[in-house]
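Every protein chain of the complex appears in place save one, which is left out.
Entry: chain A
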């Protein structure tokens, strides 16, 4: 019984990881195609659908957290910030879509995710990962985290004036439930979280890298 369940779990995880891998591969291909043919302003429109699908599906990852041993403190901020930028900034404020940072964002995210999901996909499907893939998984972040985080922060920052002017997602007093929500301040708060959050994520990955690569040496 126990081994049946663990096989089901493996199949679920294998299918999940390769499906999301395909989504991100699509994002990268469409992005490069758009860059070649039209330039940075066209990138968002080209990747919007697969990007939204692949990024939002990551919520399923949170369920997987129970199945896979990544700590919540590393997964939650990452998924949170990705969803915020995908839906709360790019989708909600079209004025941001033509900015060059969208290109760097999309490329950073898709490269990272392609490597990450193929890494987990292989592990679940084949039981092992080739050492070059392990090396990629634990080394590309050294460049892609800074570029990705800079793009995220940059896009949130340029969206701020549009957020303030539009009153979108804001709840104002007076109302029956005596509550209020200011999306502009919430966005500032999110920017604030990046200050401790980015070093936390980066040092977490550095630690993971050390562990993973030393295991590789020992093997």
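By definition in this document, contacts are C-beta pairs under 8 Å (C-beta built on N, C-alpha and C of every residue); 3 or more make two chains touch, one makes a residue touch a chain; residues count from 1.
Note that in this section contacts and distances are computed from a predicted model.
**Q** Can you work out the missing subunit's protein name as recorded in UniProt? Choose among "Small ribosomal subunit protein uS2m", "Trifunctional enzyme subunit beta, mitochondrial", "Very-long-chain enoyl-CoA reductase" or "Aldehyde dehydrogenase".
**A** Result for the unshown chain: "Very-long-chain enoyl-CoA reductase".
**Q** May I ask which residue of A:3, A:36 or A:178 touches the chain that does not appear here?
**A** A:178
**Q** Which positions on chain A touch the chain that was left off?
**A** Spelled out for chain A, the touching residues are 173-180.
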